[in-house]
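Everything on this sheet refers to the single structure shown next.
Removed from the display is one protein chain of the complex; every other protein chain stays in position.
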């Protein structure tokens, strides 16, 4: 069933000429082929369904924020919410306005400011944050070859002035414990993680599987923590288009400016799509459309 | 099972001395007994479970916005979204700042500005808006004696300056088709609708039941429209605490400053709680706690 | 000297094809001939200098706010500053954002919100506010035929939704003592006052003459109150272009969307210009240019 539906969606969405544009503020991302398109779905019974360029790595960008948050939540428990909130921002993903008005406390862990606060936690808690964060993501993915992309990392580091503004604003409100340099560095590394859609849907299965790794059975987050992480993705996962995604797709998920979107139906499946052109809100145009068709054709949403 | 759980919750939450305060900007609401507390649950198989003051009417306030939106959505279909959006606001429920920055287009139908836009639609579309809106709510509730409360209506009309500011701001952006007076009047009427928790959980069963009235079988909204309405409640139903509710409770729902909260688990049940003292965000303190315990004890959430 | 300079300026500025546009949000103002252009200067020794269409009446609009404030200041003394501040707004003249953030307290008496607060004072203090305000302006002008323009008043009343939003927002913060209807009415009347540039420069002579009426010798404001009124004009008289006017012209003054600007050099002269096309900030394009040339050619500014 899943395979047929994915193929239908692929045929319907692929030819669409949509008004998207690739992210160009990170020069390295602007080079990606805009015609790449892939969908992978992994069901909780462990089966994979793929269509399109599902073996090509792309830059996870903000999707990777979910993994950093997962690690910080696992380590700190509810104390993580002393550092980040759980409310949608209503503003673009990297706005300083709200952050200044709210004394430097980031609305949620999936906007840039919140992910910087999460990286600050990881630096405080881990011996070798860069290595341990990567190993954690590799474990979630079940693929030891997941890695940072050095060129993308360098590209973001060379241009990430708004993120520098965000972290210094938080630091001015005493919200960052460590030096800003290493925190930014870990953040840029995190955003540069690469996966294929197949690897990404496998990694997101954790969240559809009540916090348990499907292969090893290891409980990464408790059932309750997993629900809460999914709730945060539902309300905060799509910049200032979270309502639109919830409205049209009806699943918790997270998008990135690399053109990827990962989403999940609790207890049923995880899904990853990739198509680089973005709408004005920073979300993959074809990705949004493909996921809307998926829940429509399946007739399932969490609502 | 439901009955036992409701009684457990009632016993646990009732004695809590919480820092809430009743709404006082609507003088008539300030008179309610702060110790009133009621929980009613209606399952999709039509059974009722009640505990506490479940036979006393209270003022629905913003909860009633869901019914006005439902009627407008039923009449206009997707065209309703030319008048209101589906994004969470991130700001307090009656903020003018966001509305001014976004050219008078309300973020969603569950904030004041959006509900005013919905009332404007109803006035354009109905012959006798006040009467037909009430009849619609009576039909959803299956109770012909549901009514507006005249004292509350008068009280809101005498003090609702911020709502007057909102509608004139929208009017200045050409977002309101009718004279502002009748639109405000219908809005104040809408907010004054009264129900018991038992009636409210019965009324919300519609949204747990895929848009079909449980008794008559009449399809009020399509299945897809119902999902979308639930998605809007999930992301926008709790002022600037939508994320917190989603995080702690994990159900679509809507709160009102009368101290009521209605929520639902698609396919399973609708639930209504009432306790007047509110937290700083305008949501019932005991109501939030009771619903958190409900999904915890049931072990079910949509995530 | 003055006459020659005015004629030079007139010849220089008249042929300029500038990118201005007339105010169109008040339909009656949109009908004015865009080629009208007039400059009048009155020196403190009582002499008049005119060039252009100086005998044609135009709509004072916001310039008249200075006169309403003068009357309120005369009646209430420093107590007037419990109702309005003296700070520049930094935002467009009719923004609600700042007003909401600052609890409905208007930044200064020369923005719309502040002038509404001033009209509220006049209604509290005067028996027949509409008549007494007009008589006061007639006295300042020394012309008993100065009047409200009924068509402009009706035009503003029919379209002034943003002003209705402002006053209801202030009312929601308890900043308005009277019913909003009469306050708005007086405000719309005030904005509709008409004068020629000759009458306007005569009227503004008061502020160049230390608060004393040049003809009768009556002291309208004390010397100190006059200085303070001039200081408010200097920092707040040109919407969010007060700095630009101060920078280029260097005189206290006030502009209106009818295309008029009045300004003054303390102890020396008052000047009025009129040319309907406005820049994007709402100030007369040719008026700004003419006054810049005036202070340049005279070699005098207050700085």
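Each chain gets a letter, A, B and C, in the order it is written, and its residues are counted from 1.
Keep in mind that, in the parts below, a residue touches a chain if its C-beta (ideal position, glycine included) is under 8 Å from a C-beta of that chain, and two chains touch if they have at least 3 such contacts.
This is a predicted model, so every value here is computed, not measured.
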Among the chains presented, those that the missing one touches: A, C
Residue, one of C:46, C:77 or C:90, that touches the chain absent here: C:90
Contact residue for the chain not shown (choose from A:30, A:126 or A:169): A:169
Which residue of C:7, C:56, C:154 or C:244 touches the chain not shown here: C:244
Those residues of chain A which, in the complete complex, touch the missing chain: 95-97, 100-101, 161-162, 164-166, 168-169, 171-172, 180
Touching residues (missing chain, whole complex) on chain C: 85-91, 98, 107-108, 224, 226-228, 230-232, 234-236, 240-244, 246-248, 250, 252, 266, 296, 301-303
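Just so we're on the same page, only the chains that are shown with their structure count from here on.
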Geometric centre distance via CA averages, chain B-chain A, whole Å: 32
Chain centre separation in whole Å, for chain C relative to chain A (CA means): 55
Shared-contact residues (touching 2 or more other chains) in chain C: none
